[in-house]
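Selected chains from the complex are presented in situ; the others are not included.
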Amino acid sequence: MTQWNIQNIVTELQQARNEWRTRQKSLKDFGGRELPSKEEIQKIMNDLCGILFPMRLGPPDLRQQSENFYIAHTLEKTLYALQEQVKLNLTYDYKYKKHHENADVIEVLAQSMVSEFAQKLPALRRLLDTDVIAAYDGDPAARSVDEVLLCYPGIFAIIYHRIAHEFYKKELSLLARLIAEIAHSKTGIDIHPGAQIDQGFFIDHGTGVVIGETCVIGKNVRIYQAVTLGAKRFEVDESGRLQKEYARHPIVEDNVVIYAGATILGRITIGHGAVIGGNVWITQSIAPNSAVSQSSATKSLV
Amino acid sequence: MTQWNIQNIVTELQQARNEWRTRQKSLKDFGGRELPSKEEIQKIMNDLCGILFPMRLGPPDLRQQSENFYIAHTLEKTLYALQEQVKLNLTYDYKYKKHHENADVIEVLAQSMVSEFAQKLPALRRLLDTDVIAAYDGDPAARSVDEVLLCYPGIFAIIYHRIAHEFYKKELSLLARLIAEIAHSKTGIDIHPGAQIDQGFFIDHGTGVVIGETCVIGKNVRIYQAVTLGAKRFEVDESGRLQKEYARHPIVEDNVVIYAGATILGRITIGHGAVIGGNVWITQSIAPNSAVSQSSATKSLV
């Protein structure tokens, strides 16, 4: 008998799991783990960053003359690894929805999804270039575009988001969410992979930024730390449960600037060119080109 | 002589340490490091997460049929490792308090503390299951309970907190604090291990949340990013130093919702069922079932 009464704890933990599984009517065992792996996805994302920006985010010993060799080799390996994760995501979804596709269907589907994703990489690179420029232009402290790409958490977050969003559009929501949370953990910037963000997007400092699933953000938008683009309230269905998947986050049009700590809630529209001051609380649409700031809500004591 | 004048720097650093140690009247050397190790604690926490949720947070190659084998083996190894850290914490405490227990007393005490902790693991699992359900029910973007467990920083933070709180209750404060700070660094959610939190707790997004040491939180409470449950002011003792360890943080009763950025300070009570709006600033108790929101403190310019 062990010192810690291990056997007893093991048995009780099993009971706890059994209760949970019964309650969740969870699926019977199919053998093995059926979920995408955070560690694998982290490796894939590192490689995709290197593929997109080889001389800045690729391996330190890379030379410009061999960028293409590096990209070709890494890309192929990475796409196969990605295909495995996509298959895990699809298998999970099918089980969850209780209809059982066979392995061949999933294989073919995963391959076609990854192939479509791969073809978009050059367009993604061009889009991200507009974000890098926006960061450089938008921050007086930025001294070079390289510094932006190497150091700015906002750039890290948008690279991860634009990739996650591609998988979101294919309804690979676990995969998309895992990518988003890696970026959230590293930067404090929480962008739901569903958010639609146009070119030239820049988040400065970033910690505490939250951008909701159904946000639509136009061109050349700039936002600062602790900005929330959230839902105002949640609709409940007849059974009292929160409704999911309806448009409930703001639309932010082109050229809007939103300063730190501003909270913008609900399916409202911030018109193009508007400037939203720090810490303001907005629950109604704002006209184009307007400037909104906090009232002088502080008083001096003595 | 070395290029960098190393010897000189080493000597001056030694003087700086000596001054500090004299000033701090720190203890003379007992040989070796007497503090728990962050790296060891990180490993222990990873294993505890796997023990609590084997098929989601355990090793990727685990199969459901061998959960118990995995748990039994890992649990025993982990409890011994934990016992080492508890001993380091106890040894440090005794030294700090200048009374010197012998190694046998510490060994026995550590073993009994770890044993008690181990017996609580099944109850912890059940408690954490209520948090997972709360997260699923509370977020319209959540698509499955698995997604919640894998991706949500709020779940990560509450797993770490509930474990840290067990050690806090045993006055192993260094150990508890180290666990809390690992979660803080990964999620941006800063829950002091002293906070008492009942079942069904959910933090969404989470970045910037601060929950103070003497908070008491009821059942099924839901809070959002950047919420502070803090102290209003700090009492000073006659010598002008801050007083420590008295009840100074809010009580939040059952079924309260607190939206993003709200700041709630002092030993006040937020009554059951209250809804606290985003960004509000509260320093007085709120009646049950009330709704508090920010005044329309913004104005539109042009």
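Note that the chains take the letters A and B in the order they are written out, and that residue 1 is the start of every chain.
Keep in mind that, in the parts below, contacts are C-beta pairs under 8 Å (C-beta built on N, C-alpha and C of every residue); 3 or more make two chains touch, one makes a residue touch a chain.
In this text the structure is predicted, and so the values were computed from the model without any measurement.
**Student:** With 2 chains shown in place, count up the copies in the whole assembly for me.
**Tutor:** 6
Operating definition for what follows: only the chains that are shown with their structure count from here on.
**Student:** Distance between chain A and chain B based on Cα centroids, please, to the nearest Å.
**Tutor:** Here the centre of chain B sits 26 Å away from the centre of chain A.
**Student:** Quick check: in the complex, which residue numbers of chain B touch chain A?
**Tutor:** Against chain A, the touching part of chain B is residues 51-52, 54-56, 60-65, 67-68, 71-72, 75-76, 79, 111, 114-115, 118-119, 121-122, 125-126, 129, 137-147, 150-153, 186-188, 205-208, 225-226, 260-261, 278-279, 294, 297-302.
**Student:** Would you tell me which residues of chain A are touching chain B in their complex?
**Tutor:** Those in contact with chain B are residues 2-7, 9-10, 12-17, 19-20, 24, 29, 31-33, 35, 37-39, 92, 96, 173-174, 177-178, 180-181, 184-185, 188, 190, 192, 194, 207-208, 210, 212-213, 226, 228, 230-231, 234, 241-245, 248, 261, 263, 265, 279-282, 286-287, 289-295, 297.
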